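Removed: one protein chain of the complex. Kept in place: all other protein chains.
Each chain gets a letter, A and B, in the order it is written, and its residues are counted from 1.
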Amino acid sequence: MAEASPHPVPIQKLGAGESTAVLLRELVAHLRQSRTQLREEWARRITEAQLLTAMSKEEIFAEATAVYDNYVDVLETGAVEALQDYARNLSERIIPRGVETHEVVGIVLLLRDVLARSLFSKYRQDFDKLSRVLDAYEPAANRIGSTVAVSFVQERERIIREQQEAIRELSTPVLPVRERLLILPIIGMVDPLRARQLTEQLLRGIRTNRARVVVMDITGVPAMDATVANHLVQTVEASRLLGATVIVTGLSPELAQTLVNIGVDLSKMNTVGDLQGGIEEAERQLGYRVVPMMEEPPVQT
Amino acid sequence: MPSQEITVPVNADIDIVTARQKGRELARDLGFTSTDLALIATAISELARNIILYANSGEILLSVVENGTRRGLKVVARDDGPGIPDIERALEEGFSTSRSLGLGLSGVRRLMDEFDIVSEIGNGTTVTVKKWRL
Partner (left out) sequence: MQVPILKQRDYLIASIQAALTDADLLQLRDALVSQVGTYRSRGVIVDVTALDVMDSFAVRTLRDLAHMIRLRGAETVIVGIQPEVSFAMVQLGLTLEGVSTALDLEEGLAYLDKKLRTISAPPTSKKRG
């Protein structure tokens, strides 16, 4: 979990000693110098590992450049926020391309590895120095890796939530059929979250359409647990507070039993067998009378 | 973001309005939906009302809480009243919402995500509730 800090906290505080700062600067300088070659190696290894297959070579290279520079910058400054922003931004772009979590984690670990190896070969003559360089590099690299991964996952979760919300809205349409009359056909399983969204949509619909009667058809609802049944009852009550009566249609005997079991007084609820009957009842309550039009007699030739 | 904590002393019925308005503002800053804002404000209103009905004085503490990536609102209603003798009974469905006594704790529990109550005879009552942003 990344923490927010008011100013960039130098990562070397996690490491040991004051020489860490000096070491970091030195290795950052080296990584910047070797930028071209290391970046190419990284891009090559990404392709070899068959990651980011959804993107073209040019795209990978372009993103790789940005990631590399960001990575090295954060090594130097310790400014995790900038990295979080960049990671989220990157995620927003690549998630619709179908890039998955393991790919993002994979490429970050590859970069980490590419840079670590570069440090190995530079300092391998001086084991002691290599040790200290790695002490400086490791915690910083770990932090960068987890920041990027977490940001990606958070972004994914955000997108999924949005999509779920959209789906839920689409699946519970409130239909104004006649003046003052709304129909709410509910189809499919209703979970508590969907039930709540249903209620909110209906109440808003009652207000917008100035409905006096709502026909809520639950023919298409296979089953309901006590929690959702309670929501149903609450929806009816809340609608009444807005001045609208709710006629429930399509109540199967099983569902009726569930309601009775949780203590709902069905005689208080306005129920009609089917949707057709419900609409007729609603029209009656609204004072409509439906009269068939007289047919024109066929013209004699 | 700096952690915000607001304390509203509750001594008179006008404080009930203050407490729920402040709670609503804090919840709005957290990005709660308008429906959740109504639930939160109503819960705070009931908790504050209980303080007025059963104690000489008390306070409502409003604060932002975090749990991993989730953020939420915490409301603590503390009073110096006589305490609740039978908490189980007080939490019973429908107990007293229709009577002249205010309690309605079972209702408050329904409105919020987390609910906790500590009450000791002669030592006051503390109700802690939380609601998390989805």
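Keep this in mind: contacts are C-beta pairs under 8 Å (C-beta built on N, C-alpha and C of every residue); 3 or more make two chains touch, one makes a residue touch a chain.
Note that the coordinates shown come from a computational prediction; the quantities given were computed from them, not determined experimentally.
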{"item": "Absent-chain contact - pick from B:A41, B:V76, B:A90 or B:V129", "value": "B:A41"}
{"item": "Sole contact to the chain not displayed, among A:E179, A:E237, A:E254 or A:D274", "value": "A:E237"}
{"item": "Touching residues on subunit A - with respect to the absent chain", "value": "199-200, 203-204, 206-207, 210, 212, 234, 237-244"}
{"item": "Interface with the undisplayed chain - residues on subunit B", "value": "13-14, 16-17, 20-21, 24, 34-35, 37-39, 41-42, 45-46, 49, 93-94, 97, 100, 102, 104, 106-108, 110-111"}
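Simple rule for what comes next: only the chains that are shown with their structure count from here on.
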{"item": "Averaged-CA centre spacing for the pair subunit B and subunit A, given as whole angstrom", "value": "30"}
